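Here the complex is missing one protein chain, while the rest keep their positions.
Up next is chain A:
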Amino acid sequence: MFKKHTLTNSPTSSLQQQKQRAAFWFLAPMLLVLLCVAAWPLLRSIYFSFTDTSLTDLYGGEWVGFKNYLSWRTLSSGRTIYSGTLVDPAWWNAVWNTVKFAVVSVTLETIIGLMVALVLNAEFKGRGLVRAAILIPWAIPTIVSAKMWAWMFNDQFGIINDMLLTVGLIDHKIAWTANLDTAMLSVLIVDIWKTTPFMALLCLAGLQMIPRDMYESAKIDGIHPVKVFFQVTLPLVKPALMVAVIFRTLDALRMFDLVYVLTPNSTATKTMSIISRENLIEFDKFAYGSAQSTLLFAIIAVCVALYIWLGKLDLNGDKS
């Protein structure tokens, strides 16, 4: 009892100070670890991109400036030769592949995810079962789903070719993953299959925050469901949807594992991550690969900065 009195009488400012001091020590270990495993390696990677370091001699690199990014040399004939990542067609092909993949996959995942969420938001028998079923693609490791689909896409014995032949949509077997025209399509199908559940669940969480009586009153007023969707539902789930979209976009821009397993070495699907790792580890162009990974980091950083700058993210997290 006595203790309680002294404490309540003590000035709150010292309590606050004690709390803030404690907060510092609580945060310190985590921050130290993040500095070691994230900030330091990131800075070293950026540093490597300005050197000629090789995989076999990590400490033997010398500063070469922007040579890995862009450099030029004027020949005696007056012709200028450019070299570096920024004039490397393979790099720009990877940039284009990644952007194409990100835009198409995120757009379709959002639309299909929203549709699935609308279905799950309705009350019907077996809803729990359906929700459990759509969690399965999400729970399967990416590598495993890549292998599963690779088998289904198999040109000779795959079930996809068999289905499409039976239905009559195609008249000959297609080598889905090997063919340059269909490789990207196969990657997109697998990614959409795997990630739409995540989108659907996030949309569903947004949908469930909308009060039911809103729909009731719209129904009583005789407003067409499609109009209700565009005028009531969509504006209300938009904040949740936007966060999900930015998360998915960042995730799509760094895509690696699915392509690595499903369509290895196909120029139609090589992403920025794939080509950076190839140079870093497999082709012994360590510094060149670092330059490419740094560029990917820069692209993503610009995206995030733009997004925050546009004021769509609540910085303090106080409003939620």
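Everything that follows uses one rule, which is that a contact is a pair of C-beta atoms (placed from the backbone, for glycine too) under 8 Å apart; a residue touches a chain by one contact, two chains touch by 3 or more; residues count from 1.
As a convention for this text, contacts and distances are computed from a predicted model.
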{"item": "The complex's invisible chain, by UniProt name, from \"Cytochrome aa3 subunit 2\", \"Carbohydrate ABC transporter permease\", \"Imidazole glycerol phosphate synthase subunit HisH\" or \"Tetratricopeptide repeat protein\"", "value": "\"Carbohydrate ABC transporter permease\""}
{"item": "Among A:V106, A:M152 or A:A268, the residue in touch with the chain that has been omitted", "value": "A:M152"}
{"item": "Contacting the left-out chain in the complete assembly, out of A:A122, A:V226 or A:L310", "value": "A:A122"}
{"item": "Candidates A:I81, A:V144, A:L234 or A:V302 - the one touching the absent chain", "value": "A:V144"}
{"item": "Chain A residues that touch the omitted chain in the full complex", "value": "3-4, 7-8, 15, 18-20, 22-24, 26-27, 29-31, 33-34, 36-38, 40-45, 48, 58, 116, 119, 122, 124, 126, 129-149, 151-152, 154, 156-159, 162, 193, 197-198, 201-202, 204-206, 240, 243-244, 247, 250-251, 253-254, 256-257, 260-261, 272-273, 276-277, 280-281, 286, 289-290, 293-294, 296-297, 300-301, 304, 308, 313-318, 320"}
